[in-house]
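Up next, chain A:
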Amino acid sequence: PEENTGSDENDNGTEEATGYVPEELRVQFVPSQNADTLEAKAKPLEDLLTAELDIPVTVSVSTDYNTIVEAMASEQVDVGFLPPTAYVLAEERGAAEVILQAQRYGVNDEDGSPTEDLVDFYKSQIIVKKDSGIESIEDLKGKKMGYQSVTSSAGYVWPAAVLIDAGLDPLTDVEPVTLKGHDQAIISLLNGDVDAAATFQDARNVVTSDYPSVFEDTEILEFTEPIPNDTIAVLPDMDQEWKDKIQAAFIAIGESEDGRAIIKDVYTHEGYVKSDDSKFETVREYNEKVKTE
Partner candidate 1 sequence: MIEFKNVSKVYPNGTKGLQNMNVTIEKGEFVVIVGLSGAGKSTMLRSINRLHEITDGEILIDGQSITKARGKGLYKIRRDIGMIFQNFNLVRRSSVFRNVLSGRVGYHSTLKMIFGLFPKEDKDLAMKALERVNIPDKAFSRADELSGGQQQRVSIARALAQEAKIILADEPVASLDPLTTKQVMDDLKRINNDLGITTIVNLHFIDLARAYATRIIGLRAGEIVFDGPVEEATDEAFAEIYGRPIDDKEMLGVNA
Partner candidate 2 sequence: MSPSSPNQKNTSPYRQKKTKQTFSALLILAILWYSGHNVGFSFSELQKGAPNMWDLVKEMFPPDWAYFTRITEPILETIRMAVLGTTFGALLAMPLALLAARNVLRTPLINVPARWLLNLIRTIPDLLLAAIFVAIFGIGAFSGVLALIGFSMGIIGKLIYESIEGIDEGPLEAMRAVGANQVKLVMFGVIPQVTAQFLSFSLYSFEVNVRAAAVLGLVGAGGIGLYYDQALGFFDYARVSTIILYTLIVVLIIDFISTSLREKLS
């Protein structure tokens, strides 16, 4: 569904009811885990979108993607910002259809600093202490490995795939420890609770203020393949014209100077690009690959 086939001009008269037409747009936002600053602010996006769309927009910020998916499933929310794995699950429940992805600057593999390029993916990393003697994925055998919850793309799914590719079972060949929060993973690594940790690239930035020497004390063992960035998804049965309108609006916001400053400040997004469900096949494949039960 990437082509715009709707009849834009037929505003009056008997338009074919192609789907649900929102009179008020309800947007919910869940920040992705792979950010090192977050603001719980709804107003800026609300203002930007209202200006673009000419209908009332309400934005809410939540900390849990379950709420977005459930709200979308009962049509209480029209547009949701979802992390990749959550999007796949929501799509399975018929609650969401992706139309956009967020763009960010890439991360420099060497020092974790941002690059110049805008990308719509990110990576995850397996990180160890510098003097640990762990030099390859194979060395992880029998070691304590810090993961995030099994639904986390960067904190479990992709890194687990790396282990599988190296011939290790991610749950039995290492001693798995489930941690909550990528910051927690780094700290547990630093204080020796785990020997290696799986986090997004580069989660060490989150703890630099608490632990300034984190970059000297740790090193990256391995990167994963790219993971698609956060999605912006809409209700699947929304009128196509509206889907397009929303798509255009977000892209316009990302391109305007003010808009960009705001989304960067508040949501650490640099812009938005069109996307479609096919880009998430990899997510499904990965999920399948590391499926435990």
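Candidate entries met the following condition: all candidates are chains of the complex that A comes from, given by their letters.
Note that in this section a contact is a pair of C-beta atoms (placed from the backbone, for glycine too) under 8 Å apart; a residue touches a chain by one contact, two chains touch by 3 or more; residues count from 1.
These numbers were taken from a predicted model, which means no experiment stands behind them.
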Touching chain A in this complex, from the list 1 or 2, is candidate 2
Note which residues of chain A are touching candidate 2 in the complex, please. 66, 69-70, 73-74, 76, 89, 93, 149-151, 177-181, 184, 187-188, 191-193
